[in-house]
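Yeah, one chain of the complex is gone here, protein chain that is, but the others are all in their spots.
Letters A, B and C mark the chains as written, and numbering starts fresh at 1 in each.
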Amino acid sequence: MAQTPKSTTPLSPEQARKLLHQMILVRRFEEKAAEMYTKTKIRGFLHLYIGEEAVAVGVLQALRAEDNVLATYREHGHALVRGIDPGKIMAEMYGRLEGCSRGRGGSMHLFDSKTKFYGGNAIVAGHLAMAVGLALADKKMKRDQLTCCFFGEGAMAEGAFHEAMNLAALWQVPVLFVCENNLYAMGTALRYTHAQTNLELKGAAYGIASSSVDGMDLLAVMQAANMAAEAVRSTGQPHFLVCNTYRFRAHSMFDAELYREKSEVEEWKKRDPIPGFLNYLMQQQVLTDVEFKNIETQVEKEVQDAVDFAETCSWEPVEELTRYTYSERKS
Amino acid sequence: MAQTPKSTTPLSPEQARKLLHQMILVRRFEEKAAEMYTKTKIRGFLHLYIGEEAVAVGVLQALRAEDNVLATYREHGHALVRGIDPGKIMAEMYGRLEGCSRGRGGSMHLFDSKTKFYGGNAIVAGHLAMAVGLALADKKMKRDQLTCCFFGEGAMAEGAFHEAMNLAALWQVPVLFVCENNLYAMGTALRYTHAQTNLELKGAAYGIASSSVDGMDLLAVMQAANMAAEAVRSTGQPHFLVCNTYRFRAHSMFDAELYREKSEVEEWKKRDPIPGFLNYLMQQQVLTDVEFKNIETQVEKEVQDAVDFAETCSWEPVEELTRYTYSERKS
Amino acid sequence: MLTYRECLKQAIQEALQGDERVFLLGEDVGRYGGAFAVSKNLLQEFGPERILDTPLSEAGFVGAGIGAALGGMRPIVEIMTVNFSLLALDQIANNAATLLHMSGGQFNVPLVIRMSAGIGKQLAAQHSHSWEPLFAHLPGLRILSAGTHQDARYMLAPALLDPDPVIIFEYTSLLNLEKELSEAADAVDISKASVRREGKDISLITYGTGVYKALEAAEELATAGIEAEVLDLRILRPLDDDTIMASVSKTNRALLVEDASRSVSISSEVSTRIMEKCFYELDAPVARLCGAEVPIPYPKHLEDAAVPQPAQIVSMVKKILQHD
Partner (left out) sequence: MLTYRECLKQAIQEALQGDERVFLLGEDVGRYGGAFAVSKNLLQEFGPERILDTPLSEAGFVGAGIGAALGGMRPIVEIMTVNFSLLALDQIANNAATLLHMSGGQFNVPLVIRMSAGIGKQLAAQHSHSWEPLFAHLPGLRILSAGTHQDARYMLAPALLDPDPVIIFEYTSLLNLEKELSEAADAVDISKASVRREGKDISLITYGTGVYKALEAAEELATAGIEAEVLDLRILRPLDDDTIMASVSKTNRALLVEDASRSVSISSEVSTRIMEKCFYELDAPVARLCGAEVPIPYPKHLEDAAVPQPAQIVSMVKKILQHD
């Protein structure tokens, strides 16, 4: 079914640089966001993706511009990799009018119609059925594109997961379901969320082809995602991909992390996907030290530019509070 | 784990008569209910169980008086076999004060605290989580009893099924989940309800031991139910039992049955569980023709008595409309 | 003469014929013919692509409807009855109603949800809900109530043209009722309430099953020389204040009638707005006749006692008028 996955063919230098750039951009951008949060430039909830970058980068590279993407409230990385301007994302987290959601959504609700990025959804598992519907529309309109839906392992306990998986399989619509299994739902470990902790097995209950992959290994994720995406495109059927990863930071800025040992976190940090990928590139000699440095400085600039942009952005006038509660009728 | 199931040991004459009596009572009672519906003595929804009797009779014989039972709106049979007085059930369907739910529930909401019969629930799959909670209370209070929960295969598409199964498995509570797979959810055939039509497989997604049985064969259901109940009692863990059966009548009195062929129904009627069981008893010579006739006449009388009783029952005074919206405080 | 059921069916047929982006999905809308036979034979007429039977998954198929709407389709999602709608309420409130505003105007949701509602068939507590008030509280939604055959027949078309989520309440107890349809007013306005009967003495303000009950009561009152105006709200959110206040300013009295239970109801909102906007024109306090605050019981006599009846409307009006 699946063609030879891209990533088994060695990475071209351009590809390598692009991927590394994305990985580092997501990391540095979020580190900066955390900093800005402590400076109270950003408020509300802030959910960092740090440690899980290989999942968004590895999966999204398998998508095309016309595909739909839906993510959770932990979506800065997905938004950046999908190509939403970092400045607009930072401005959104600042709550400014120039943000990608007009400043109204903040960190949890990044939206962008140009890149077909349907959020930024903060009701756990609330977006899975929407993903099925988007794919159904594509099927009905004979558009050759898939819908990629990211969610956590905690979301799989919700009835919404069960219903969405069954509908996708019954209707045979092209949805790539991506579970970001970071082992915790807030403070609830996998074994307290699911009686069946082998998540991949759950696909069988719906007759959905499933696979799982080491979510800390970018190349592995790319390969698994390419195969999965290819399967979805060629069959028009849903696929369930489990990416096993880990969240290095707290669930949100309100989390004292009472539920896990520091040592566990340290263990996982040894598998940090960025140095891992970097070393591989160095070994393969598709990347030079100079190029790496360039990427670092370039990313640093991009992130700083994003902050500088956000700082200059404006506040939505209070008079516009209720604007877009309903569509504006052209009269 | 499971002791030798009762039903492999040949049935005693008493047992045989009791079971046959229950099967025929359920059948005749519902035929009478249908008649009374056409006579407008009974109104609202009326969901007949005709054809599925072996499931309720076979499963409930595996229970003890202290066990909890929850059923759907298609529960006349369960209520009768559980031992609720037929007169009180008929009175309930008549909407009379002397009914088992004070006449307020009607056909879909039979309740009886004495037999621990928790409905008669009309929101599909809405009672599964309650069953888990009842079992949780028993576990916490160290009461050695199980909770038996009946539902249809259509209910398994609801998120409520997914959540209840996972919770029961996580909490390790003694729930016997009984799926009455009659192949249709109103007019929606199994294959349009589930992408995975092998229902038994769904238990694995929750790590719940599962089994399935021919729901038209009383002895087979008894054996499967005894093993399942024994497993639940000995392990304190949930079990998922699928009984494959068929609804001979329309979904409710409002159903034109446009969704299935008459011939399909006729085919299934050849597997009517009552003549099947009767023939077996005759062959085994545990039942004589005379005894059979006695049962028939006895059931006829019971059903007529139920109707006669219902006819004499009273209407709840309008002044009591809001009584029990909240508990009555003893002052 | 057309039954209310036939009106609903023709509206769906017309919608399916007029726009191929429209499709109907819900439980048993196809092979079964619709729980109440509203969509009978539409599967045969339009095929399984347009008439989609769903499993029992209210949250799932409503969410899928939202997604399909985002994807450019014009889904008509049927929730078989309002009694099951709470299972999908998170999808409606947190997704359908918020996406446009939350995305800064980028993603609108042109979704229509139809559901059969109300009391009257002796279906007991879990199947007799009148939950219009719950939905009418939620910003971002447009809530319609088809209390007449006219609206059952013509409300769907404008609802489908609306760029935002619209929920249409239909009434099980009216399905078999036959009425004459006046010729199709072109493009029914789904922003305005409608005066179903003119009167000068009191305004009977109602919706849904209350409309025909109020009209019946008004006829009876007329024989007693009392001219009651019957106002059908039609749009429960956003409410059409102008039409309401115009009527009350004329009659100076109002009785609000609805089947939904009394507390935090449509009537309480209407009464409050009248207080806010017409206080000094009132000759008597605005009164309510609402459903009893109780789970609806099965027996007919208790069911009837649980919601306003024409006779009660009549006596209540007389009491209000004696008031001065």
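Descriptive notes on the structure:
The criterion applied here is as follows: a contact is a pair of C-beta atoms (placed from the backbone, for glycine too) under 8 Å apart; a residue touches a chain by one contact, two chains touch by 3 or more.
Bear in mind that the values here come from a model prediction, so they are computed numbers and not experimental data.
Within the full complex, the chain left out of the display contacts the shown chains A, B, C.
The residue touching the chain not shown here, chosen from B:118, B:150 or B:259, is B:118.
When the full complex is taken into account, the listed residue touching the unshown chain is C:83, out of C:57, C:83 or C:209.
Touching the chain that is not shown, out of A:133, A:159, A:203 or A:273: A:159 (per the contact rule at the top).
Contact with the omitted chain, checked across B:131, B:179 or B:241, is made by B:131.
Counting over the whole complex, subunit A has residues 43-45, 95-96, 103-106, 108-109, 121-126, 154-155, 157-159, 185-189, 192-194, 254-256, 258-259, 315-316, 318, 321-322, 325 touching the chain that is not drawn.
On the side of subunit B, touch with the chain left out of the figure occurs at residues 68, 99-105, 109, 111-113, 118-119, 121, 123, 126-138, 140-141, 159-160, 163-164, 166-167, 170-171, 323-329. As for the chain not pictured, it touches subunit C at residues 59, 83-84, 86-87, 89-90, 93-94, 97-98, 101-102, 124-126, 129, 133-134, 136-137, 139-140, 237-239, 260-261, 263-269, 271-272, 275-276, 279-280, 282, 284-288, 293-295, 297.
Please note the rule applied: only the chains that are shown with their structure count from here on.
Between the Cα centres of subunit A and subunit B there is a gap of 46 Å. Per-chain Cα centroids separate subunit A from subunit C by 41 Å.
Counting only residues that touch two or more partner chains, subunit C has 55, 57, 59-60.
For subunit B, the set of residues that touch two or more other chains comprises 157-160, 192, 194.
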